[in-house]
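Only one structure is covered here, and it is reproduced in the block below.
The other protein chains are all here in position, but one chain of the complex has been omitted.
Chains here go by letter, A and B, matching the order in which they are written, and residues are numbered from 1 within each.
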Amino acid sequence: MITSLIAQKLTCVRGERRIFADLDFRVSAGEALVVEGANGAGKTSLLRLIAGFLTPVSGSLVLDTDKGAIADGEERGRHIGWLGHHDAVKPQLDVGEQLEFFARLYGAGGDVKPVLERVGIARQRELPCRYLSAGQKKRLGLARLLMSGRGLWLLDEPFAALDTAGRALAADLMRTHCASGGMVIAATHDPLGLEARSLRLEAA
Amino acid sequence: MSGPFISLVMRDLKLASRSGGSAALALAFFALVATLVPLGVGANLNLLARIAGGVLWVGAVLAALLSLDRLYQGDFDDGSLDLIALSPLSLEQVALAKLLAHWFSTGLPLTLLSPLLALLFGLPGPGTWALFVSLLIGTPAVSAVGAIGASLTLSLKRGGLILPLIILPLLAPAVIFGAGAVTAALDHLSNGALGLLSAFAAAAVLLSPFAAAACVRLNLAG
Partner (left out) sequence: MFRYANPAVFMRLSGALLPWISGAAAILLAMGLWMGFRVPPDYQQGMTVTIMFVHVPAAIVAEVAYGAIAVASLFSLVWRHPLADTAARAAAPLGAVFTALGLVTGSLWGRPMWGAYWVWDARLTSFLLLLFLYLGYMALWNAIEDETRAARAAAILALVGAVNLPIIKFSVDWWNTLHQGESIVSGQIARVFMWPLAFMAFGYMALFAALWMVRIRTEIVNRRARSLIQRAG
């Protein structure tokens, strides 16, 4: 179980460009944080930094869990459910295969059927992913989040490509996740549809 | 840990075998090279038998090279690599899994096809056997060195052009020892080529996951 994520004086530089500097924030279990900011303000960079893909040039980022604090980026990654802005869907695999592979890769047991039903693509289980619409691929991404069993969800534009029902579904999943002690950090321009704190990134 | 590892190997194999996967294309390329060479140098079977080891080894390396983009590029472009990086596997384990899958879907089929192509070159029995064994031992090294190149050039739009320039010189020892084993078999000599090839392959397979993981880390930051 994760208890909190604390960032202190976080500074991110990419190439010779300073993306953001001296960023402080804190998210506790059960909370959602919306990362806002104009294009290029560094929303995706912040998410990739929390996921451990990027290393901050200075500052600290600590994930507290019931088994102790984690400062290492790759170790932190083991607690993260990721929904990036690429769909991460292979056209050659069918929906079921895709989700089953992911479950096994993450060492998460359990049947994929209820998860596919939850996100509303159970009927497409046998369908090769090349025939999925962009919104359906996003739903598959949401299914992966549920399947991962990870505590900290990092979502980059979670509502992009989703229809009204899909948006409601995504908001509902986030609400449920927070209610069960999870943590959500989402970069989005849209209202999240649930109670959330906000972090505004200003372009440096 | 074995569950996630095997699932990744199996998925990569599945992707390679489905339509759009390049496993079959690499085999066709290999066969085509073996067909074009006699057309270029003439049909003298004595000459062809002499050069068979070298030609087929070079052909196998080039064929394996064609399918290297499958190793990381697809997963990088569609964001799958992010998800794989967050799995319980370390990036070194990921690199090893991908290396294994690449060998099973490219190096192994090329090796299995080689006796048939050796027939076209009139390679005698011992030479064919040496070619088969040397490819079996040496193609993992090709996948291993190739994996380093593929992970280095991940973020490049023109990566496909630079990749051969980077890895072909590094693969010279594999070609030398591999073709050398065939020559030795033809001349009924023993020159230790297979031993040297094994050592090269072992070192390449052991070191490659570390180098490839470092490159993947670098590209995930991008």
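Here, a residue touches a chain if its C-beta (ideal position, glycine included) is under 8 Å from a C-beta of that chain, and two chains touch if they have at least 3 such contacts.
The structure displayed is predicted, hence computed values, not measured ones.
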item: Candidate in contact with the missing chain, chosen from B:L32, B:L112 or B:L218; value: B:L218
item: Residue touching the undisplayed chain, where the options are B:A24, B:I176 or B:A202; value: B:I176
item: Touch list for subunit B against the chain that is not drawn; value: 148, 152-153, 155-156, 158-159, 162, 165-166, 168-170, 172-173, 176-177, 180, 183-184, 191, 196, 200, 203, 207, 211, 214-215, 218-219, 221-222
item: Positions on subunit A where the hidden chain makes contact; value: 14-16
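Note that only the chains that are shown with their structure count from here on.
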item: Of all residues in subunit B, those that touch subunit A in their complex; value: 3-4, 7-8, 10-11, 14-15, 18-21, 74, 77-80, 82-91, 220-221
item: Contact set on subunit A toward subunit B in their complex; value: 48, 51-55, 74, 77-78, 80, 82, 84-93, 97, 101-102, 104-107, 144, 150
